[in-house]
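So the structure is just underneath, and the comments pick up after that.
Of the protein chains in this complex, one is absent; all others appear in place.
And then subunit A:
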Amino acid sequence: MAPRGLRTWGGADWMRAGRLPGVFNPTVGQLRGVCTCVAVRVGLMETAPKPGSDVPPKKDRLQAKRKKPRRYWEEETAPTAAGASPGPPRKQKKNREARPQKPKNAPIQKKSRFPKKPQVPKKSQEWRSPGPQRSLSGAQDPFAGPAPVPVEVVRKFRRIDKSKKLPRSKSKAQSRLDAAEAEEEEISVKAARSELLLAEEPGFLEGEDGEDTARIRQADIAEAVDIASAAKHFDLNLRQFGPYRLNYSRTGRHLALGGRRGHVAALDWVTKKLMCEINVMEAVRDIRFLHSEALLAVAQNRWLHIYDNQGIELHCVRRCDRITRLEFLPFHFLLATASETGFLTYLDVSVGKIVAALNARAGRLDVMTQNPYNAIVHLGHSNGTVSLWSPAVKEPLAKILCHRGGVRAVAVDPTGTHMATSGLDHQLKIFDLRGTFQPLSARTLPQGAGHLAFSQRGLLAAGLGDVVNVWAGPGGAGAPCLERPYLTHRLTGHVHGLQFCPFEDVLGVGHSGGVTSMLAPGAAEPNFDGLESNPYRSRKQRQEWEVKALLEKVPAELICLDPRALAEVDVVSLEQEKKERIERLGYDPEAKAPFQPKPKQKGRSSTASLVKRKKKVMDEEHRDKVRQSLKQQQQQKQEKAKPTGARPSALDRFVR
């Protein structure tokens, strides 16, 4: 590999240059053909927070959906830029929140980024009547009407599946349905329009023609990228305290380390500022940030301990003992713990109560992950199965037989579509989680993967002994293609913990020799939502966010396999209530009224003819019924006829 002319373009680069991203793109295209390109999301330190927002998936919300939810706050930033914001108080709050706290030059940058009143033309477009309007001078607007929106982008935001046929509805209901559909369409168009504000693009690694990207070493990548991103590749040599587990906070700014031999540390890994470092004098099994970087849960040899970011022990939860793995569900404020005793315990950290303690009945639990889409906890067992758990149900929602040996690691991608498992049979499999739970692809690895992790954009990392492999999907989307790795890296010790850093193209690996931070271009979501997980938030903002998040806390019992099910009618109780109503009333109020012939003139309404007419209708109905039943019978016959393979012999009747 010979990186001749490497170019980095993080958000900062073109901003400093004061140009638009569109201006840059041609250069990119030229470069791609010639040389290896590395693009890593970097330079967050120099830049102001970018309000082009993309949320880390907030899936387990009430009406979560498959597509990535986004938040749009372009409406808020504009008034501040314009200098006048006579809006509701809530808006102002948001503005304050979004404003960068520190840098002096930030407002200037912001101005350069957003022209004054960026959405004023948009607004006028929205309000304008579709016909061509004449201006003051009498000239016609060549681009009359609202700007066109690409259909594919709109489709991404659609929520109603119109392909599903509905039962015929009365005109009143139909008008409601039409209104709902029109509204949905309008909203999705609006959402598609604001897609424009997601200015950042994901990074990537591209080899020269025929060159395998997996051969590119970390050192080369670090050399190729700018200094700020190169600084994100580092090694912490901590040989003394054994293999490390690690965890990034939800904003991607903080890193917690837990060494087997009791070493616990939390640091702002971007600035390398240490927050706390203690030795708990006990084996540390796992470590995890709670909803913010201020709280830290550590699974120690006996009990679960909670520390704050100063390293002060706040709680010792003795009801959770011998914990092996920790998992935090951010929208439910639940800390899920898997213990050696075989219990899966949900601890509500907002009130400090244990919500549910479920006995998995499968021995020691040491493989656990959460599905970020629906907050279901996946447990891997020694009998090759993976079980799916919700705190509301005492038994597993589903059990999937994945491997012939025990399951060593499980990971679920942020969209909740794919699950990667690795087992003792040295296989790495990817399962489809959308209802069928069938394997999509499988590979045998030389030594099975002990740890797996998915990145925000769907890269899959696996720790095989002292090697880390990263696989990417075709075109950076869909299930990762296991054929050839996207990246490989050899470490100084055996891998013990893996996690991709949110909003940074960085993969953190904890191993027996310390902690390594790898560069993995294209791993993270380039745009973050400043209201949801803002890496640059101040303490005040964090507190503000904490309050809001607590207000929006989702009850634990709402966790179910299909989170959209909550937006459905409870059919079972609906039927039950209907039945009860019929019993109470003594008749079915919604039943079809019996046919009553209309009175007719000229003596055709005689009793005999009335009866005749009635009978005619009745007969017709009866005939329909008979026809249907006949059809059913035929179908059943066909079904029956199918399985009988061999014809019964005539002599079969003598067989006893």
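Rule of thumb we're sticking to: contacts are C-beta pairs under 8 Å (C-beta built on N, C-alpha and C of every residue); 3 or more make two chains touch, one makes a residue touch a chain; residues count from 1.
Just so it is clear, contacts and distances are computed from a predicted model.
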{"item": "Name under which UniProt lists the unshown chain, selected from \"SUMO-activating enzyme subunit 2\", \"UTP14A small subunit processome component\", \"Sec62/63 complex, subunit Sec66\" or \"Mss4-like protein\"", "value": "\"UTP14A small subunit processome component\""}
{"item": "Hidden partner chain, touching residue among A:Gly210, A:Pro446, A:Gly475 or A:Pro589", "value": "A:Pro446"}
{"item": "Sole contact to the chain not displayed, among A:Val151, A:Ala219, A:Leu274 or A:Ala567", "value": "A:Ala567"}
{"item": "Residue in contact with the excluded chain [from A:Pro396, A:Gly416 or A:Gly513]", "value": "A:Pro396"}
{"item": "Selected from A:Ala173, A:Ala219, A:Leu314 or A:Leu630 as touching the chain missing from the view", "value": "A:Ala173"}
{"item": "Interface residues of subunit A (partner: the chain not displayed)", "value": "55, 58, 61-63, 65, 69-76, 134, 136-138, 159-160, 164, 166-167, 169-170, 172-173, 175-177, 180-181, 183-184, 186-187, 190-191, 193-194, 212, 214-215, 383-385, 390, 392-393, 395-405, 424-429, 432, 434-447, 464-467, 469, 479, 481-485, 488-490, 532, 555, 557-560, 565-574, 577, 590"}
